[in-house]
Structures are given as structure tokens and as C-alpha cells.
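Excluded from the complex is one protein chain; the other protein chains are retained at their positions.
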Amino acid sequence: MGLETRLPSGILLTSVEKFVNWSRAGSLWPATFGLACCAIEMMSTGAAHYDLARFGMEVFRASPRQSDLMIVAGRVSQKMAPVVRNIYDQMADPKWVIAMGVCASTGGMFNNYAIVQGVDHIVPVDMYVPGCPPRPEMLMDGIVKLHEKIRNEQFVERPRKGESMEDFRRRTGWADPVPADESQISSASPGGAGR
Amino acid sequence: MSDNPRMAHPDTAAAERAHLIEHAIEPQLSERLARVRDRIVARFDDLEVAGFRGELTLVAEPGRIVDLLRFCRDDPELRCELLADLSWVHWPGGVHRRIAQETTGWPIYEEVVEQGRIELDYVLYSVTHNHRLRARVYLPDEEPEIASVTDLYASANMMEREAFDMVGVRFTGHPNLVRVLMPDDWEGHPHRKDYPLGGVDVQYKGAVVPPPDQRQY
Partner (left out) sequence: MSDTTRPRNELEPRHEYTVVSGEWQDLPEAVPDDLMIINMGPQHPSTHGVLRMVLTLDGETVVDNQPVIGYLHTGIEKNAEYRPWVHGVTFVTRMDYLSPLFNELGYCLAVERLLGIVDDVPERAQAIRVIMTELNRISSHLVWLATTGMELGAISAMIYGFREREAILDIFEFVTGLRMNHAYIRPGGLQADVPEDFADRVRVVLADMPKRIGEYEDLLGENPIWLERNVGVGVLSVEECLDLAVTGPVLRSAGVAHDLRKAAPYCGIEQYDFAIPTADTCDAYGRYLIRLAEMRESLGIVEQALDSLPTGPVMIADKKIAWPAQLGLGPDGLGNTKAYVDKIMGQSMEALIHHFKLVTEGFVVPRGQVYTAIESPRGELGYHVTSDGTNKPYRVRVRDPSFIHIGTLPRLTRGLLISDVIAAVASIDPVMGGVDR
């Protein structure tokens, strides 16, 4: 996704990673995807009192092609679900999703025929912010944690501290299938770097 | 409370309907509403009139509803310019349980209704005279059909679409009777009582809470 797919394989990229992640987290542009009550709290978070601009996010892009972050704010009904997926697909990599509020996280108090029980049935979610609706400070907390998550993303999977190569291979999916000869294993990163 | 029929009389249709209509517990309508009622009843003599908590309800046959609404709209004494609301209630056939709560003992009354009905309520409001009345019809449960009133009131357009969407009533003469709230290819009519609520079990740390329509209370 994004920059990772274009890198030549096997190069140590620590400083580049840090720089790219810092710039991504520092200027994350949300797509306007307010649906219901949480949208009003999202607008309040972007307004003057609880300012989202200090996190680099005051520019709510209307076009999903220009945005990085989709804050699904509000309940997703069955009719709206394909639209959510459509907007998510239109966003360019790298992209993140925050499920704001309990309705977007799990369906909330509306456990019935009309509401999708959690937007993670439709799009992959990076951060769940509970609340009905979550206070602006709670949403900002979720955003700040998402920034930390972005800053810690790795382009290439590396073994963690104290992890054996066996465990590393199992965790990242190199373990299976084991090819017949070692020359089959390329040094390129396994698919989906950082995921 | 109204007379508590513990068993319905399934013989006559009137008796069947009687226990679905709330009886005039407070028969004193205000003077204005009493005049309205008299005027309408003078013109249409096959209506049933009920009053509850000061509201006037006229029960009409489905075939007469357009005439009744037109009279209420055009008559200078009534002048109901607004169709404020078109509401519906589904009374399915079968056993209706009514629970009376006492501090000791739990008496439960049951009524058996032979054929399910859909009740449609047209709430008419007059801005000039400031009175409100309700015209009600009962339609049979399967294949309910009634004439549309979009020619009389343009606001009925959206409301009738919603009634079709939610309980399946077909309004003949409606210009565009398609679903309005549910997706176009949805099957079923959600506000019918035989349509499930459709929730999922909520599981958290091993405990399971059933969806609301399967809970105890």
C-alpha cells in the first residue's frame, strides 16, 4: 500500500520509515463521512472549541480520493452499507478508518434488522471509539492513538525483540508452505507490508 | 378500563372490531370537536365515532375514506388543510396477551382475534379552525388495499410510500408506490408484527445477552 509497494526489497529503511510515518500522521485528512449524531460531535471536534486543526486535520475533504482517514461517524444502515464500502474503495492507499461511536463499532443500541452491527463487517477498522456520542475529547484521544499507531507502522516486517526466527516466520506467514529449495524464498517482504 | 373481554366474540365482525377500538372513556369532547363530530356524522351516517383523552376518532369503511377526507378538506366549517399524519398499526390475527400488573399475582388476559387487521389512521388538522381529528380505517391483513389520497393531499405521497414499505398496504392511484426507507430490493414489511426485530446475540467475555425480542420482560 502506498509507498511500500514501490520500494526495492531488502533495504534498511528505518529513517525513511520514521519520516514517512511522521508526515502521514501529521497531516491526516479526514473524509466527510458523518452520518448521524456522531457527525455533530465530529463537527464540534473540528470547530473552534475542540480544535482538530492542531492535529493537522482541519481539512475535511469532501472527495474521498483526496483523503486518508474515514471517520465513520454514526449508525450504518443496510441501505448505506454499500455506499460506505464504495467510499472506502475510492480512497487511495494509505488509508485508515476510525469507527466513531458505538453504532459504528458494534451496532450500538440498535440491535435490529436495519443497522449493520459494526462497520467492521464492511471495512477494516483501525480504531474503535466508543460513546454515544463520544465526547470530542474522546474522539481526539482516538485520533491521537491512531497517530501513534501510524507512527509505529513498519514497511518491512522485522522480528520483534526476543522473537525467534521460527515465531517470526509463523507470525508473518512465511512458515507455510515451506518450499522445496531455499532459493525459492526471495528476500522481498511478504505481501502486505506493515499489515 | 374499558370492559375487559377475556374472550372475544368471534361471531360478528362488529364485536371483533369493538374491542380493538378504545371506548369513549371520557366522552366529553370539547365543544368545538363536538360540533365537528356532529357535522361529519350528519353527512356520513355509517361512521363509528370514538373519543379518547379528548380526541375525535371516526372509523370509516375503506371505500369511503376518500369521500370523508374530501369533505373534511373542502367543507368551510371543517377546512382540514393539513393531512398531519398517516399512521398504521398492525393487529395480527391470533392471541393477544394483555398483562395487568398488580403487586401480588400476575393476571394475564388473553384475547383471540380471528383475522388480522391493519389499522390506518389519517390525522387531519385545520390551521384556520385549530382542530384535529382522526379518520381511521381497518384493512384486512393479507393484501391490504385502499385508494390513495394523493390527489387530495400532496403530503400523502411520502406517507403512503412509507406505509407501503413498512406494512405492505397498496395504495391504488399512487403515482410512485415504491419503498422509501428500506432498500428497493428488501423483502418483507418491517413494521408488521410477524416480522422479527432481527437482532444478534451480544457476547461479551463469555456471557450472552439475547436480542431484545427474545428477552424475558
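The letters A and B name the chains in turn, as written, and every chain counts its residues from 1.
The definition used in the following text is that a residue touches a chain if its C-beta (ideal position, glycine included) is under 8 Å from a C-beta of that chain, and two chains touch if they have at least 3 such contacts.
Keep in mind the model is a prediction, meaning the values are calculated, not measured.
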item	value
Per the touch definition above, residue among A:87, A:104, A:123 or A:139 touching the missing chain	A:87
Candidate in contact with the missing chain, chosen from B:41, B:82 or B:202	B:82
Absent chain, residues of chain A that touch it	32-37, 39-41, 43-44, 47-49, 60, 62, 64, 74-75, 77-80, 83, 87, 109-110, 112-115, 132-133, 135
Missing-chain contacts mapped onto chain B	1-2, 22, 25, 52-53, 55, 57, 73-74, 81-85, 87-90, 96-101, 103-104, 109, 121, 123, 127, 130, 132, 134, 150-155, 157-159, 162, 175-176, 179-183, 190-191, 197, 212-213, 215, 217
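Everything below uses one rule, namely that only the chains that are shown with their structure count from here on.
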item	value
Interchain centroid distance [CA atoms averaged], chain A/chain B, Å	48
Interfacial residue positions of chain A with respect to chain B in the complex	78-79, 107, 111-114, 117
Residue ranges of chain B touching chain A (in the complex, touch as defined)	182-183, 186, 190, 195-200, 202, 211-212
